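Every protein chain except one is present and positioned as in the full complex.
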Amino acid sequence: MAANKSARYGMVIDLDRCTGCGACMVACAIENNVPPANAKATERTGITWMRVHRLGNGRPFPDSRAVFFPILCQQCGHHTPCVAVCPQNAVEVDAATGIVDQMPQRCLGCRYCMAACPYHARYFNWWDPAWPAGMEKTLNPDVAPRMRGVVEKCNLCHGRLHRAESKAAAEGRRDIAANDYVPACVEACPAKAITFGDLADDQTEVAQLARSEGAFRLLEKLGTESKVYYRSERPWVHQAVKSGIGKEPQRG
Amino acid sequence: MGLGRRDLLKLVGGGAAGFFLTPVPWRLIDGVAIRTESWPGVPDPPRGEVRTRYTTCTLCPAACGVRARCVVDQPVSLAGVASHPASAGVLCPAGLCGHHLPLLPNRLRQALARKGDNFQPVGIDAVAGAVATALADMRQNGSAERVAVLDARPGRTASLMYRRWLRAAPNGTYLLAPSAEATAPMGIDIARTGTVLSFGAPVLDGWGTPGRVLEARKTFRLIQVETRQSRTALLADGWLPIRPGTEAALALGIANVLIEEKLYDAAAARNASDFAAYAALAAQFPPQRAAQLTGIPAQTIIAAAHDFVGHGPAIAIAASDPGGGPLGEDEQIAIAALNVLSGSIGREGGFLPRGEASRPAGFEEAALAPEQGIAEVPDASIRVLIIDDARAAGTWCWSAIERKLAATHIVVAMTEFLEGAAQHADFAVPAPAYLEAGEDAPAPPDVPAAMFSLAGALLKPPPEAVDGAAFLNQVAGGGPALADVLKQRVAAIHASRRGEVFHYADASRTAVRDVKSAADLWKALEEGGCWIDHQPTPHEKPLFAILGDAPDRVLEAASGRLPADAQFPLALVPYGWRGAAGGAISPIMTKLYQESDLRPGGDTIELHPDTARKYGVADGHVAIVQTRCGSCQRRVRVDESVMPGVIQAEVGPSASGNCRPEALLNACGVAGDGTWRLARASLRRA
Amino acid sequence: MDRSYIARGLERCTTRRFLMWLLPWTLLLAFGLYAAGLCLFKGLNQTNMDNRFAFGLWIFLDLTVIALGAGAFFTGFLVYILRMHELKAVINSAVVIGLVCYSGAVTVLMVDVGQPLRAWFTFWHPNVHSMLTEVTFCITCYLTVLAIEYLPLLLKNRRLRQVPSFLVFEFELHRVMYVLAGVGTFLSFFHQGSLGGLYGVLRGRPFAFREALGVWPSTFFLFVLSAAAVGPSFVLLTTWLVEKITGHQLVERTVMQKLGRLSGVLLIVYVLLKTIDTLVWMNRTVPGEGFSPQQFYGFEPFGVWILFAEIVVFGLLPAVVLLDARRRASQAWLLTAAGFACFGVALNRFVMTIQTLALPTLPFDRFLSYWPSWQEVGTFLAVVAYGVLVYSLSYRYLILFPQERDLKAR
Partner (left out) sequence: MFPWVNGFKWDAGHVIFLGAFYTVVMIVLATVVRALVRSRHHVRVEKVEAFRWKQDFHDLPARDRRCRHELNGEVDSRLCENGFDCRSCAKHPEFVQAAAARADLPKGELFGFPMPLDRLYHRGHTWVRKEKDGTLSVGLDELGARLIGKPERLDLPELGQHLNANATAWSAARNGATIRVLAPIEGTVLATGGPDQGWYLKLRPDGPQPDTRHLLRDGEAVRWMSRELDRLQLLATHGACPALADGGALVEDLGAALPKNEWAAVCGEMLLEP
């Protein structure tokens, strides 16, 4: 995969392997300096770039089944909903990587992009980012914390991409090595449910998985060409995804 | 003159206008835009040299390898160690943010002594003094009361030191935590297992060594027997939603099928001295009866039995759930017996006897106090109780321990936080936190091969903090330091010339016999490595009794733990998740239970819609759960996946923070053997 | 005592009574400013908005208020461009209403964004493809225009016009008013439209997304039309309200009916196009995005009734009434119809903003509920109070209704 030849980084998440442990969410928060919840925060005001949802089959005990659905920015590749709406170009699609990048330093917090995102993958800083006293020491030096009142979201661990790029540069390589750039959630997943890589390169495992039987994307018909694929062998999961909205979730 | 002034004004005005036509002011504004990034409330991450250091996780018995990314000396993120022989490059959520624990604001930084209901600062020597005088007093009038160490993390070198110290102490008693996983007598050769029949063990959600288990998941079939639709149940190949407290009945039901249909391993059965008695017991539980008791259709039971032995090697496990507590001893017997039938004991893909890293001289079993369960100690018999790592004891029922204490007693808690059992202690002694203690990690409970890894300290502990060994030395007035004993042990391992060293940094392995000196081995382990013995080879299967002395107790257990009770019609099923069920956790964990609904949280109960309707509560209501032993208040979540007539209650952190697990655990009541898995309960809206 | 500030020949209540009237509104304003202050200094966590309900009460009311404020540009357009002189009777009042609505809306928007200090970024790094950019540019420009249009009214104050330069400036401004009216119309057309586009472009919100006509979604034009349609109605209602409160007749009845008729004509066109749009949306847009329209109306309380209410009860009905000269002649019918028309457009804005966000888009989504916090309500009340105060002061000291004196003389 290459940073200069235009790559299309994406991932395939195997829903049949995801145990819903939440390691990805924790690893993501640590990697990207996402602050702990304010005491008043709820599951609707928190910040979870990576968030694992639970989708039930809507049938009662003992036939009820559920699957865990990790949702992160789907990195839409075609009329990316959030990019077009941002009034001050705070969202950009990086041509080299295909990553949809949010620039918090330019965001004024109008939240239009959040209304635009059908995957609810964007999060607003409702509070000042606060770590318990002394815990600022544990912040990742590669990522700047965001201020109150701006929107943020998953950028496939930009810090790690830069690290990989500078490493490649230091070693005089033009392309970054596949295993040098792995987002925190992918690295952390105990079940190895997430496969990450360059979708543009047919040789990569991720590209093949994305084309494999049982792979699908959310809201495919919107034509957003998202670069996050899911796969499951379970027919009811495909059913539930096709039938779209309209089912109350089992939890919450 | 006036004219002059006008000209001047014109000049200034024109100049100003002209200035605004140049890029300069706009450039300035652009700069200002960037400046707005610096905002009072936003902390600035510390910069500095970035290093990678290695250690071993001691937050749970899994002892996963840890790769720490440090800025200078401060870890900023933790990750697994790729291809680690046990953890296979995996850390659990709790492990991923373990580096936050030493920095938590509620960290205990000096010794405290109880005064009435609250604590006051006190010197550690004063604590040691108090213990010493108590011991002296006991020695003097040779009382029958005991000195006990309750070890939340048995199997460490420090545990050995406790046991040796207790041997010398009056009626020294070494107690295992009620739900200690680490003490399993046999490891599991999971990589080669064909079928796992799990009775409520959170196989895929923090059981044994997660990395190892999840890696093997591709190859074994999983049948989950559990009341709750746990994460494991969701991903299992088969889920048997069982009526609470009837696990033994199902085990015997399955045994019945296997014996009736001659599907069991006759050879293995021959090694059991009391197989006939066992068969007779099983005969009392034909599928229909088992079905009645467990609520699982007879056909399903029969199918499960076939499934179980269909793809060998097949193991049946009944490990504990950190919140739900272990199954009762008798259930465990009934379940373990299935392994006799499947012949999985002592064979590849089944249970293999666990090896142990060589011990230094002076730590032979004979020189140590025996390991005992709390149940084995008579009530009101403990005069001095020292609890090691009380934080990990966050999910013990204090009532189980309390009843063992003598009328006059001293309870000393070695702990990093005033959490869990420590809240009940007379003295709380600050202990080094995770990443601060230079200690060893016990071999993972499910790994058959002996393992030994150092959990090297990445951080300096607070000046006041002392580890358990040092404290006991202070009490006894002298003794070896933990570090020295560790060195001795490494030397012993080196001397044994067995096994190999796995280096975290480059995933390479070196045979111990190729390691020049004990010092080199120590260095290798301290820089990040673990010693692992060869896989133990299957050996001659010894004679043993399945039911031991407890056939009628097993029968009783199998007839159902929860007799119907008009006053308390519901079954209360507590459960927890490893790493968060205990006391203090990283604030980042709020992502899991507060900022998302991934984990219900320790302030909720889950009910089936019908149950909720029946008791007049709805989603979001606050309800009071009442049992014979106590009650607790929790928010209701209605969930169709819950078994009707069951209250699921999570033991863990909660967004509201006002809910401590004790309230629930004590409400659960404690069985004689110190387990608290189930209770009869009633429900009403608060 | 402030006699000398009040134009000669206008009857106004005593200063004391006037102050008594101002008092409660001032208190309300103070309270609202406190609420807004909380949101500004403590952050938007003071509101009940959240990541899923990213927009709430404020955006809904902004859209509504701006739609109602459209009377300013539309009346201006009719008077200065189409030369409908009889509407001169309400133009001044319309300008004040417009000023109040727009300045109020912009203020609330300032509180609504997370980083008001960076509001100017939109001008600095404009993304010309964003509807919000269009809105921001147009509204700020138009607010300036409104301020300039308000100036002559102010300068015409009996005291101020004693100052020679004011007098002359007012005279000169008045002569170029048609230019400003033209610019205002241009700007209003675009921002009313882009306000509609705001939600129409949201491909990710199938409930709001509409097919594009040229570079704009159909909602762009529907919003322009509906705004123009209710503008006169709202002017009509306010005029009537002021008459009721002050007890003076302010404009000829014929003017009111004229306004009503204008509303009716535009409204009927709007209802027609809205119906077509809805049909296209149901049969083409929604299925194309992999949903079925029923799915959106399956969640109580937002059933199909809301669609019916919006188009028929509060659209077609008032339009028909306003177009019927006999009904129009009756004050009761006229005002009720105008009221319905305004409510209908408010309902439309509500559906576009609140209902859109409440609806789930993913299989594991829930239908969300949202209730504004007191800080949100307070902030909006501040705008209401501010509006009432500005209008009251203008009514007392400026000449909002040129016909008033003559009607009194009769």
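A, B and C label the chains in the order they appear, each numbered from 1.
Going forward, a residue touches a chain if its C-beta (ideal position, glycine included) is under 8 Å from a C-beta of that chain, and two chains touch if they have at least 3 such contacts.
None of these values were measured; they are calculated from a predicted model.
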Query: Can you list the shown chains that the absent chain is in touch with?
result: B, C
Message: For the chain left out of this view, which of C:L68, C:A119, C:L132 or C:V145 touches it?
response: C:V145
Residue touching the undisplayed chain, where the options are C:L19, C:V176 or C:A325: C:V176
Hidden-chain contact residue, picked from the options B:P23, B:G116 or B:P185: B:P23
Message: Even though one chain is hidden, which residues of chain B still touch it in the full complex?
response: 23, 26-27, 30
Field: Footprint left on chain C by the chain that the document does not show
entry: 3-4, 7-9, 123-129, 133-134, 137, 141, 144-145, 148, 161, 164-165, 167-173, 175-176, 179-180, 183, 186-187, 402, 405-406, 409
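By our rule, only the chains that are shown with their structure count from here on.
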Task: Would you mind pulling out the distance in Å between where the CA atoms of chain B average out and where those of chain C do?
output: 61
Field: Distance from the mean Cα position of chain C to that of chain A, given in whole angstrom
entry: 39
Distance between the centres, which are taken as Cα means, of chain B and chain A, whole angstrom: 30
Task: Identify all positions of chain C at which a residue touches two or more other chains, and write them in rising order.
output: 115, 118, 121, 124
Field: Sites on chain A at which at least two other chains make contact
entry: 42, 45-46, 53-54, 56, 106, 128, 147-148, 252
- prompt: Across the complex, what residues on chain A touch chain C?
  reply: 38, 40, 42, 44-46, 53-56, 69, 71, 79, 81, 84-90, 106-112, 114-120, 122-128, 147-151, 218-224, 240-241, 243-249, 252
- prompt: Which chain B residues qualify as touching chain A in the complex?
  reply: 33-34, 36-37, 39-48, 50, 71, 74-77, 79-80, 90-93, 96-97, 99-100, 103-105, 204-206, 210-211, 214-215, 217, 229, 231-232, 234-235, 239, 241, 586-592, 594-600, 608-609, 637, 639-644, 655, 657
Residues of chain A defined as touching chain B within the complex: 16-17, 19-23, 25-27, 29-31, 33-34, 36-37, 39, 41-43, 45-48, 51-54, 56, 58-62, 64-68, 104-106, 128-141, 143-148, 184, 187-188, 190-192, 250-252
